[in-house]
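Inspection log for the structure reproduced underneath, given as structure tokens.
All protein chains but one are shown at their positions in the complex.
Moving on, here comes chain A:
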Amino acid sequence: MGVVLDAVSFRIGGTDILTEVSAALPTGTVTGLLGPNGAGKSTLLRLIAGLERADAGGVELDGERVGGRSGLSRRETARRVALLEQSAAPSVDLTVREVVLLGRIPHRSRVLGSFGGDDDHRVAEESLAMIGGSDLADRAWHTLSGGEQQRAQIARALAQRPSLLLLDEPTNHLDVSAQLGLLGQVRGLCAGDGAGTGTGSSSGSDASASAGAGLTAIMALHDLNLAAAYCDRILLLNRGRLVASGTPDEVLRPLIIAEVYGVDCDVIPHPRGGHPVIVFSPAAAPAFPSSPEPRITRHGGSNR
């Protein structure tokens, strides 16, 4: 089951944004969506969340089509899919608990839903606990650090009780430790044990593994190394087309990276985790047009 992309195509005003993207993402996996700026990562996430309609093809969630006449309505989709956008409004006059409670909106009756019912509060508490943020509940939103806001946003998404979590560049503006902590938490929320991909930053995974069982995550990332460290699968997009998909080992290869990003790099195994680590070389000229066969070691001194 999980998520199936069936030849998804999307155009805006005659411009192809996505062209026949197909992939199958099993339940419980973490998928990294990679690609240069403008590759169509955010658009694909919006399509999966049902915020846009595909012009051709479609998205299936656990066997059900998202959107359309016979598919899941926007509200039904919102009970299964939570999307976190790139940036969050920093000037919100709410407590963290109130922010997390927003995630209960799709589950309430449209007109007379009991705002802040016991059940909603319980789910909110659980969601905060899943990201290790119970201590944040009564903090005012604007007093949180960037990393804390991002974690609280994930708690809000979890309060939707989704089976699919979509994250659009969740590590933007976060420092290194916050980046690793956040992705480790996402990793832990999904049922996959992540063997061979963990880097030792598996924070909170024991607390959340049971509660988040069955959660599937797709996140758009810019940092190839974070994707390599935390994702089970990689979808690599370029100009709206799926260029490569598979495990990080299969996708993150020098030749493919050179072709898509136009940069010169070497890929070496992580000294502790064994997952691929991409080391970029500050090439004087774009490597793509005249790139020789990529070598595993080069500039011996630069490998530190």
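The criterion applied here is as follows: a contact is a pair of C-beta atoms (placed from the backbone, for glycine too) under 8 Å apart; a residue touches a chain by one contact, two chains touch by 3 or more; residues count from 1.
Operating definition for what follows: contacts and distances are computed from a predicted model.
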For the chain that is missing from this picture, which UniProt protein name fits: "Cell envelope biogenesis protein OmpA", "Rod shape-determining protein MreD", "Iron ABC transporter permease" or "Sulfate adenylyltransferase subunit 1"?
"Iron ABC transporter permease"
Which listed residue, A:L102, A:V243 or A:V279, touches the chain dropped from view?
A:L102
Per the whole complex, from A:A7, A:A56, A:L94 or A:I268 the residue touching the absent chain is A:L94
Among A:D16, A:D62 or A:E85, residue touching the chain not depicted
A:E85
Tell me where the left-out chain touches chain A, residue by residue.
46, 49, 51, 73-79, 81-83, 85, 88-89, 91-95, 98-99, 102-103, 105-106, 110-113, 115-116, 125, 129-130, 132, 134-140, 142-143, 147, 151, 153, 160, 177-178, 181, 203-204, 207-208
